[in-house]
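I have placed the structure first, in the form of structure tokens, so that the comments after it can refer back to it.
The other protein chains are all here in position, but one chain of the complex has been omitted.
Here is chain A:
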Amino acid sequence: MTERSSTEGTPDAGSAVDGAKPDRVVVDDLTRTYGGVPVLDSVSLAFGPGLTVVIGPNGSGKSTLLGALAGTVPPITGEIRRPNVEDGSGKSIGYLPQRVPFREGFTARETLAFYARLVDGDPDAALASVGLSDAADRPVEDLSGGMQRLLGIAQAMLGDPPLVVLDEPASGLDPGMRERAFRTAAAHATDDVTVVVSTHNLDLVDAHADRVVMLARGRVAAAGDLDALRDEYGVDTTTALYEAAGRDATLSGTDDDADPARSGAAAEDKRNGPGDDGDRDVHVTGVSER
């Protein structure tokens, strides 16, 4: 993944998006506002095959970026270019929003069967891929939050789309379920498939991510290969990287950035909710506590 942004202190800032490979998802100078307040501000990135994890404090623009990648959030300025499915008729994007949206009254198998019919997929194989075969006949509303998220991941991966976007798939899950959700996402991120995931669980980033994008106040604070970023910032863990990149972003911020209402944090929280309970685990002075 490469990043191209006006944001200062960003790694890979010189990489050219225009020269990105055709299998890459290119975000070019993307700005998105709500009520005139920028939630994403001139963001340029390129996502390649593999698992890319988007991190950042609440209101930093993660869900908006993932929604834009999935095509549910139209840009105000800029554009997003995605790889086309070869025959032009298949599913090109798999998407799990932050809030699992499935209709009540249907079992897990019936829910996936609906989506599988649309892409000529196999619902039972999809259930097995996330370890939910035993819960196939349980109504969606009777599944635990973690199982619903796994069902959402299975739905997103049906039809083998080249781009899979999962908005906080580990939100509200116990450690075992978090690991399972990320392991499933990572297993799907092959040489041909780009998987983009947002999370607040930084230990999972260390364990599974190939690349990382860190957003702060709607801008790219850091982006690139996870190992390269850790080397660049001289840190050993993603938690330390989060603190270091967040500190840099704070130092380079403007007066507007200091006001969450003006920087878009309030707008994104209002739109997407407060995020997962992992938020309480992340406290970066000057970034998440403002």
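Going forward, contacts are C-beta pairs under 8 Å (C-beta built on N, C-alpha and C of every residue); 3 or more make two chains touch, one makes a residue touch a chain; residues count from 1.
Rule of thumb we're sticking to: contacts and distances are computed from a predicted model.
S.K.: The chain that is not shown, which UniProt protein name from "Copper ABC transporter permease", "Proton-translocating NADH-quinone oxidoreductase, chain M", "Acetyl-CoA C-acetyltransferase" or "ChsH2 C-terminal OB-fold domain-containing protein" does it carry?
M.R.: UniProt lists the chain that is not shown as "Copper ABC transporter permease".
S.K.: Looking at A:Gly105, A:Gly145 or A:Pro175, which makes contact with the chain not pictured?
M.R.: A:Gly105
S.K.: If the missing chain were put back, which residues of chain A would it touch?
M.R.: 31, 33-36, 38, 70-72, 74, 76-77, 89-97, 99, 101-103, 105-106, 110, 114-115, 117-119, 155, 158-159, 161
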